[in-house]
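Only one protein chain is missing from this complex, and each of the others stays in its spot.
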Amino acid sequence: MTADSTSTLTEILVGGISRGAMYALVALGYTMVYGVLGMINFAHGEIFMIGMFACVYAIGAFSVAWGDHIMLNLTLGIMVAMIFSAAYGYANERIAYRRLRKAHVLAPLTSAIGISTFLQYFIFLTVSKDTVNFPRYYSDYLTNHHINLGSAEVTYLQLTILGLTLVIMTGLFYLINFTRLGIALRATAQDQLMASLVGIPVNRIIAFTFILGSALAAIAGVMFSMYNNVLVFDAGYRVGLKAFTAAILGGIGNIPGAVLGAMILGLTEALTTLNFGSQWDDPATFAVLMLVLMLRPRGLLGERVADKV
Amino acid sequence: MRMILRLRPYLLGLLGIAIITFPFLWLQLDPDFDNNTIKVRWAPQHGLQFFDDLLPVFVVSLLIWLGIRANRHWHWDQAAARNQTWQKSVAVWDDYWAWVAMPLVLCGPFFLSATGLGLLTNAGIYMLLALGLNITVGMTGLLVLGYAAFFAFGAYFFALTQQHLGYFPWWMAAPLAFPLGGAIGYLLGLPCLRLRGDYLAIVTLGFAEAFREIIRNLDISVAGGDQGIILKASSKFQPLWGLNRGDMCYIITALALFLAVFLVQRLYHSPVGRAWIAIRENEIAAEAVGVPVVQMKLLAFSLSAAVAAVAGVLYGAKDGFVSPALCEFNQSIMVLAMVILGGLGNSYGALLGAALLYLVPEYLKLLPSAIHDSPTLSAIVPTFVSNSLQNLSDYRLLLFGAVMVIMMLYRPQGLLGSARRKTEMRNA
Partner (left out) sequence: MILTGVALVGCQKASDQAAAPAPTTIKIGLAGAQTGSDGQIGLSMLNGSQIAIDEWNAKGGVLGKKIETVVLDDEASAQKAVTVAQSLIDSGVVAVIGHFNSSCSIAASQHYNDAKIIEISPGSTNPTYTDQGFPYTFRVCGRDDQQGATIATFLHDQLKLNKIAILDDKTTYGEGLANVVKKSFEEKGGTVVMFQGIGKDDRDFRANIAVVKGSGAEAFVWGGMYGQGGPLCVQLRQAGLNIPFVSDDGCQDQAFIDTVGGNAENVYVSFGKDFSTLPAAQPFIKKYKDTYQRDVGSYSAYGYDAANVLLTAIDKAQSTDADKVAAVLKSQPFDTILGKIEFDSKGDLKEAGYVIWTVKDGKLQVLPSTP
């Protein structure tokens, strides 16, 4: 009996961490844009959703072009998804943010909400009003093979998700703290005018932030659709909401903070399911958020946002 | 040549959009269920259908654009502004319009159809909500993303009390909902209003989601579950003085709206209102000159929560039915869009935004059947237009998103932006 319950607990924890890892990939995009611009990128959840669909379209096109090669099509599919999401992220920045950068903070936020609604219903109207199945031929290998962790099973897909998140987080952390690009990014976050005076191409840096965040969201999107086996036009809303909560939990603008917050959220949801049932997911998330905001108002690892005076 | 150079960024932008939307518009997914793989197929009729359905929208936007261009060329608006008689009559109208508008609105039941009245009553509830949200978002500059939660709170407060107390009509619930809604707003605002403004947005959003889930998770006998609660007839609006129930709903909503407009306008022009605006313009400067920033923010937030709670009671009494769907994210975003579209910080703007965003889609939905029913209209309007209109109702949220973006780009202060707001938007 005890062996049984430990294996349940381990499986729940693994599931929670995998879910947290996908939230983390999306949360990184939120936190980077917030860190640089001091604004919520409300359309980020939809960029994540676009990534899912772009990948499936790409896989379909490659399958027509040269047949079903799992590794090749999947890798290329993820790349196409990243390119498409990045393009949508860039378009989002150009349309909804760039011209409104100097306006009141509500203006870009509203236009981003507009973009988000537009994209959601664009996919709803043009692609499918219903769920679309992820082609399981490509994900079967990852989902059906597993390693044993004690008595619990961890699928290759879960390992992939975890590995990717860790690698990306480390890479980002390095990029921001130890490269010239990172210095430019941080300078832009501190003060755009000063940054431009010392020769930093502010516009390009901000666009780069959006593109990078969107490409990460695309990876999360592909993983998410493989993990859940379906794609649907409104998938971005819920994940976006959770990821944004995660970014705030960890301290907005803080890269390790976003990952930590996302993991905490994933585990909270998993443990709530074990103890109270999955219907209490959202209230539990909200309780954690309120608790953190009351005890550590600047997030678990502290904000990294320049206070604009 | 110069024309092309001037248009180059637009052409490039269009090309970019065409490329990134290409697969979704012109290709179709073709799942192969036997092998669990997927293929794509070239399906141009798919994209053509999309543009065909949007045809009426393109025509209308072209007309609007032409109107704006023409105005830029001939300056009609300035001609009107220079016309002395027109200005005088506007000034007179400004002083007395309320005395004309109020009786006119209240007489609605005598010249409106029941459907029209029902839609206007719903619009009235949305106006009340937009008015309330405008206090926080427009006047104080705080973002609230889960405003519908307070609306649902009011509705559920009413539904639950009338269920457990037996007789508990709306006129007892509404005055109670006001302080209770305010208290909830205060409690929610307390931990996050000390922090940066965006936290309020996410906390209210989380509150709305959690509130909905809790209502749905509680036992059906406690809070009605997902189905919601059907109210007893005794607690709803009652027919009175020969007016039927629909008329009463309309009149009571209208009266509540007048009262709310009056109160909010008084507050806006009082020291409290000026403190809110000071906070919106520059929080640090406001604090420096002695405005109690946190208290003022809390006051604004709880006041708007209270207005929403009262609107919730009225809604419950009108429809006789409340459900957790009342606090869905879409509702909150809709009200926010009404405030922003109408004009941040301007109460009348909020009313206009609410009326437009609620009524236009509803009438668009009724338009095809109206065309079909009326022999003259169906003779004039070609069939392909009415077919497009039929399909258009699927597109209304898409258009809603597009309108929000375009508004922000070309008129960030909203349709009736306050003059103060306009200068701020320009100089900030």
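Letters are used for the chains, namely A and B, taken in the order the chains are written, and counting of residues starts over at 1 for each.
Note that in this section contacts are C-beta pairs under 8 Å (C-beta built on N, C-alpha and C of every residue); 3 or more make two chains touch, one makes a residue touch a chain.
Just so it is clear, the structure is predicted and the values come from calculations on it, not from any experiment.
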* To do: Return the single residue from B:W65, B:W97 or B:F262 that touches the missing chain.
  => B:W97
* Structure fact -> Touching the hidden chain, out of B:L190, B:L359, B:V381 or B:L409, is B:L359
* Asked: Residues of subunit A in contact with the chain that isn't shown?
  -> 4-5, 7-8, 11-12, 15-16, 18-19, 129-131, 133, 136, 143-144, 153, 155, 227-230, 232, 234-235, 237-238, 269-270, 273-274, 277-279, 281-282
* Asked: List the subunit B residues touching the unshown chain?
  -> 31, 33-34, 36, 93, 97, 100-101, 104-105, 108, 111-120, 122-123, 213, 216-217, 225-228, 230, 246, 319-321, 323, 325-326, 348, 351-352, 355, 359, 363, 365-366, 369-370, 373-374, 393-394
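Just so we're on the same page, only the chains that are shown with their structure count from here on.
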* **Rounded Å distance between subunit A and subunit B, as computed from the means of their C-alpha atoms** => 29
* **Of subunit A, residues touching subunit B in the complex** => 40, 53-54, 56-57, 59-61, 63-64, 68, 84, 87-88, 91, 94-96, 99-100, 102-111, 113-128, 132-133, 135-138, 140, 237, 241, 244-245, 248, 279-283, 285-287, 289-290, 293-294, 297-298, 305, 309
* Structure fact -> Per the touch rule, the subunit B residues reaching subunit A in their complex are 13, 16-17, 19-21, 23-25, 27, 29-32, 35-40, 46-47, 50, 137, 141, 143, 191-192, 194-199, 201-203, 205-207, 209-210, 212-214, 216-217, 284, 329, 333, 336-337, 340, 344, 394-395, 397-398, 400-405, 407-409, 412, 424-425, 428
